[in-house]
Structures are given as structure tokens and as C-alpha cells.
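Report on the following structure.
One protein chain is absent from this view; the other protein chains keep their places.
Read from first to last, the chains carry the letters A, B and C; within each, the first residue is number 1.
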Amino acid sequence: MSASAPIKVGVLGAEGKVGRAICEAVSAAADLELVAEVDRGDDLETFVSTGTEVVVDFTHPDVVMDNLRFLVEHGIHAVVGTTGFDDERLARVRSWLDAHPAVGVLIAPNFAIGAVLSMRFAAAAARFFDSVEVIELHHPNKADAPSGTAYRTAELVAAARAEAGCAPSPDATSTELDGARGADVDGVRVHSVRLAGLVAHQEVLLGTQGETLTIRHDSIDRSSFAPGVLLGVREIADRPGLTVGLDPFLDL
Amino acid sequence: MSASAPIKVGVLGAEGKVGRAICEAVSAAADLELVAEVDRGDDLETFVSTGTEVVVDFTHPDVVMDNLRFLVEHGIHAVVGTTGFDDERLARVRSWLDAHPAVGVLIAPNFAIGAVLSMRFAAAAARFFDSVEVIELHHPNKADAPSGTAYRTAELVAAARAEAGCAPSPDATSTELDGARGADVDGVRVHSVRLAGLVAHQEVLLGTQGETLTIRHDSIDRSSFAPGVLLGVREIADRPGLTVGLDPFLDL
Amino acid sequence: MSASAPIKVGVLGAEGKVGRAICEAVSAAADLELVAEVDRGDDLETFVSTGTEVVVDFTHPDVVMDNLRFLVEHGIHAVVGTTGFDDERLARVRSWLDAHPAVGVLIAPNFAIGAVLSMRFAAAAARFFDSVEVIELHHPNKADAPSGTAYRTAELVAAARAEAGCAPSPDATSTELDGARGADVDGVRVHSVRLAGLVAHQEVLLGTQGETLTIRHDSIDRSSFAPGVLLGVREIADRPGLTVGLDPFLDL
Partner (left out) sequence: MSASAPIKVGVLGAEGKVGRAICEAVSAAADLELVAEVDRGDDLETFVSTGTEVVVDFTHPDVVMDNLRFLVEHGIHAVVGTTGFDDERLARVRSWLDAHPAVGVLIAPNFAIGAVLSMRFAAAAARFFDSVEVIELHHPNKADAPSGTAYRTAELVAAARAEAGCAPSPDATSTELDGARGADVDGVRVHSVRLAGLVAHQEVLLGTQGETLTIRHDSIDRSSFAPGVLLGVREIADRPGLTVGLDPFLDL
């Protein structure tokens, strides 16, 4: 896409399943160069010696803070999919970045661009419709119902409707077989389907007089985080400081 | 479709909303002729004097038995969408037909061909899949959840699976927000969506390793009973005796 | 939504099918008051004498310019669904508004909020995916294929992808039965389904590695313009000058 030199990328957690997929995706991208693959026991100095510009971290909550401190202090940008960040941890990362204002760190719980866009679009559209419901559909080995993404989507939709002063979704149900109308998340009904042959899918249904809008996300492959990670890698140098969530990188 | 004379059709309940739609549909069909429109206060003898061959009855449980007795005794076939038939009523109709074995009576709770086919296909497919769930989606003024059709579909699916000795649909849910997994109808999960902008819709989802089959029915117009009624009118003369439900007429 | 006095609304073309639907929708809204219904032969002065604040115009290209000139000169806001506006006409409306800078005029070809949002979301998402295609599905009486909305959607998607420097959607098709891959609109494939039982539907499918995002709009009723028109009526006083298209009112 540009004639400039490829971005030098390192991967932390390179031997994990996710890490390997990211190494492959980076290698396959013409504008990126994979210069360092690091995992447990390897020396972080490798990133310095190879001139790494951006590190992708899919490791473990136990080690990610040490990783980030090293990277920030060495002026290396980071794109982080490791979980376990609470307010206290985010505050510490911010304090490190204060001392290195040119460095960018992106920490995101979900790199599937389709999932992130789904939530954004659902929240943006919610106030224009009388009714909103969420259906999420997953493989039958999933332990929680609804999914975290569906729960979060319903919260965002409910908040957008509350802010706009929307009335509750109309519902004349007077006879209900227990559970038929789904779970109630802040007034938004959420339905969880568990079916062999599915992976991870979600539909947000919005309806008003005579028309409906449906926003559906289908993820059939764990690799669906890759395009979002690469987007982060390509943009992080232009977005110094801490960014939480992929949304701001989507410029919607 | 044939060079033979059009079938002479009468409509009982001709001034009701459904009756009027049926009158229009009969009038529009080249192989049918609308010869009698009868409603409350009119004389049933009209059917005899006009040579009516088939009468469509969408009236009321209070009068339908008298109507049927008259029709059967006068050798006129009947296609009946009026509700309220229990075993005792069906037995009485059968006894009238015993004395008039050439006459056919079709009594069906649902003339929407798509709905009838959906149920049949779902039941036929159910034993080949590990998982089955039902989602029904209706306008928000509906009082019951799930819909009668969804309930019946789940019952048929469950019976087909029981007969084939299928294991229960797998489900590892251990943490559930109340209602998320829907209602349980004989072991089949049923989810009811209520949304402005919808009319009457249903999806049966069947899944096994690596693949899913979805059977979806959308009804956006009360007129969707018309093609099923006309099918009944065209075939009833060849199907003497009592038929309950449109299924046998579909020759699946 | 507010304790202020209802907005006084007039309807031009009040006896047309659309006009009557709008009169009903205005009457049903607690924050709006229907004060004038005007059609061919009626005097526009009615709007002045009734203190009309906003006029909705669904009339005819032959008369809409005279209507607008009158409304602007009398300080009355206008929400216009009448067609036939070209650059020359829009320039004339702007010149009238220059002399009455407090007046707002909204001219929109499509008031179905779901359709407008679909297009916006599709265009916003297009650059994050490798592939985009459009399927539109309509009743079989439609004369043109693809629909104007699908054509416009494809143009917007293609423009967004061009601006972001996206590669063409990958396609290894080497053996094609004529027409199978749909129509090509600026590099975006568009498929037109014509089916009895449908009204007006559209799906934009976006795909990248392991995930897809689908934005679907279903319109089953001609009344689906009403919520968009009411949105325009409620907001036009705060948006002086000329606005073309409903999009800016959605604040996305």
C-alpha cells in the first residue's frame, strides 16, 4: 500500500496457538516484516537488537506487565491481546507512557473487527428503532450463556437507548413458557442458541414500523483476530499513548 | 392446468376478513369459479341451488358444526379453517361422512403451506443432527410465547428424535443468566423474539459436526393461507373422508 | 420526550397514499400536532393561518418547487420526499434559503431509517474486509435489477474501498455460467433476487479471514418511511439551511 520500508514486527508468545497464527499473518503481509519471535525463556533484548518497531503480545496476565514496561521503556509500540487488565493495571501502563509520550500501546479484549463493528453499529442504530433484541449462537461446549460479547452488546444498546430517552421495547407477552423470551440485560432481551456445527455468531435485530435492520457477525475460525491485530500494528505508531479497545482505530 | 370445467366454489364466512381474501383468491384462479358467498343470516340452500362442489368455511366454532352437517348431507366437499375442533367434534364429522363416503372434509389449523412444510422438514431431518433449536420471531403485540406453531414444531422434532433413539442435544452451559437458553419443550430449546417491524417468522436450526441446516419460514401477510386453501379446494374431491391437517395433501 | 408544546405540522399531498400515512403517523405522535392537510386545489395560505411550523411535502415534481418557495418565504420548515431534484433545483432552493437563513429544508430520496443506516454502516465497514458483495431481494413485479438502493450501496462501498486503497475482492472464478457472479458495480458484485412473497430486502456481506459481517435491511411495508419523516420533522428546526439525504440527521 505504500513504498515505505516494511514495519519491523516482533511477536511475544510466538509459540502459542494464537502467536503462531500472528507470526504467519505478519509474514504474509507485504508491508510488515517479522523480525523477532519470542516466547517464555527468551530474552526481551531480542526486540532491541533486531530494531523491532511494534510488538504483538498474546502471553499471560502473569508476565504481560513486565513485557509492557520493557517495551515502553525501550520506545517500542505494543499491540496487546493478553487478558486481565483492570483499572489499576491500565493506570500503571499510563504512568509508564507518560514518561515516553511517543510510544503507543493498544490493549484490546477483542480483535475480531466484525465483532467490534457489530457492537458499534448496534449501539449507533439503537435509538432509531422501537425494538432491539440480541441472538447469539455458539458451539455447544460453551460454558456461559449469554456470551460476553452479547452481554456487552446489550449493555451498549441499552445505554444508547437510555441516553436518547427511548421507551422500552414493546412486548405484549402475557403467557410465557419459562425462558421463552430470553434473558433480560438492562431491558434488552438476549437469546443464547447452542448448536453443534456452529462456532461463534451473533445477530442484533432492530425493528420499527414496517422495517427491521439486522447486524450479524459470524466467526468460524479462531484466526479471525488476525486482521484486527494487523490493523493495530499498522496504526499504532500514529496513535501514541494508551488505547483501550480496537474501536478508536476504526475511525467510524 | 386442465381443460376441464372450473370447480364451483362457495365461501362460508364470506364477509369476514379471511373470507373476503378467499373470495378474491378463488375469483383470481382460472380453474375455480366462485358461485356462492354466504355469511351470517344467509341460507345454506344457496350452495345447493348454485351447484357448489366445494365450500370453504372460515366461520366460528358456534356454527361450523351445523354448516358441516348440512354440507356433508348434501354431498358438498368442505375445506375448513374454523377453529375449535376437539376429538368429540372430529368423531361427529366422521360419523356423518360414514353415511356419505364420497364426500371429503379437510379441517386444518394452519393453511400456510410454508409453515406446514417447515414442520414436516424439521421433523424429518431431526434425527440426523446432534442439536436442534427453534427461534420464532413475531410482532410485539403477540400475547403468547412461544407461538403455537413453534411449540408444535418442537414437539414434533422431539418425538422424531425420541423415536430414532437420539441423544439429547449437547449443552455444556454451566453459568446461565435466567432465560438465556430459552424455553424447554420436550428437550428442544425454543426462543421467542418480539420485535416491531416483524409479522410471523420461524427458524429451525439443526446442527452436526461441521454443518448446520436451517429451515426458515417468513409470513408477512395474513393472506398466506390462500395458496393452502386453494390447494385443498383443488384436491378435496379426490380425498373422500376426513383429513385433519394440510400435510397429507402435500404428498411429501 | 419533552414538556414543550407539540410541533405544529402540516402535510402537503395529504390525500395521496403516502400523505395519508404521514397524517396518521403525525396524529399518533404525542409531541406533534397535525394542523393542516393540504392537497391539489387547496390554498397554501392554510399553513400560515394555522401557524404551521413544519410542512411535510410528498407531492409531485411539477409543484414541489412552488410549494418550497412559498414555505421558505413564509418561514416554514420543510421535510420533502418528493422526487426530481437535480443540481439546478437544489441551487434554487439554496438561494431562497440564503434570504431566510433560519429556515430548514430537508430533501431526502429515502426516509427508511434502516435503509439509510445500512448504507452508512456498509460504507464505514467496507475498508476493513477483503470482500464485499450485495444481495438485494424484491417482489417479482419490480422492473429494474439491481434496485436503486443496491446500486447506490455498491457505489458507496466501492468509493470507500478506493479511498482506503483496498485491493479488489478476491475471486478465483475461472468457469462461470453466464450471470452467476452477478452484476459488477464499480467492482462490487450485486445479486438481484425476485421472489413472490418478498417486499424489499437487502444484505451487504463483508468478509475477511475467518469472519463475516452481514448488514441486512428488511422492509415489508410501504409505511417504513414514517419514522424517518417524523425524525426529520422533529429535528428540522435545529438544522437551518438545506440538507440533502437523511444521513446528517442520524448523527452517526
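Please note the rule applied: a residue touches a chain if its C-beta (ideal position, glycine included) is under 8 Å from a C-beta of that chain, and two chains touch if they have at least 3 such contacts.
Bear in mind the structure is a predicted one, so any value in this text is a computation, not a measurement.
> Using the document's definition of touch, tell me which of C:V11, C:V64 or C:I135 contacts the absent chain.
Of the listed residues, the one touching the omitted chain is C:I135.
> Tell me which of B:L117, B:L177 or B:A237 is the one touching the absent chain.
B:L117
> Under the stated touch rule, tell me which residues of chain C contact the chain that is not displayed.
Interface with the chain not displayed, on the chain C side: 129-131, 133, 135, 137, 140-146, 151, 169-185, 189-198, 205-212.
> If you put the missing chain back, which residues of chain A would it touch?
197, 199, 218, 220-221, 224
> By the contact definition given up top, give the residues of chain B that touch the hidden chain.
Residues in contact with the chain left out: 1, 25, 112-115, 117-118, 121, 124-125, 128-129, 165, 206, 208-224, 226-227, 231, 250, 252.
Here is the rule we use: only the chains that are shown with their structure count from here on.
> Once chain A is fitted to chain C on CA atoms, what angle does the rotation have, in steps of 5 degrees?
180
> Pick the chain whose C-alpha centre of mass, unweighted, sits closest to the average of all protein C-alpha coordinates shown.
C
> Please report how many Å separate the Cα centroid of chain B from that of chain C, as a whole number.
Roughly 39 Å separates the two chain centres.
> Could you tell me the distance, in whole angstrom, between the mean C-alpha positions of chain A and chain C?
Result: the chain centres lie 33 Å from each other.
> In angstrom, rounded to a whole number, how far apart do the mean CA points of chain A and chain B lie?
46
> Two-or-more-chain contact residues of chain A, please, as numbers and ranges.
129, 206, 208-212
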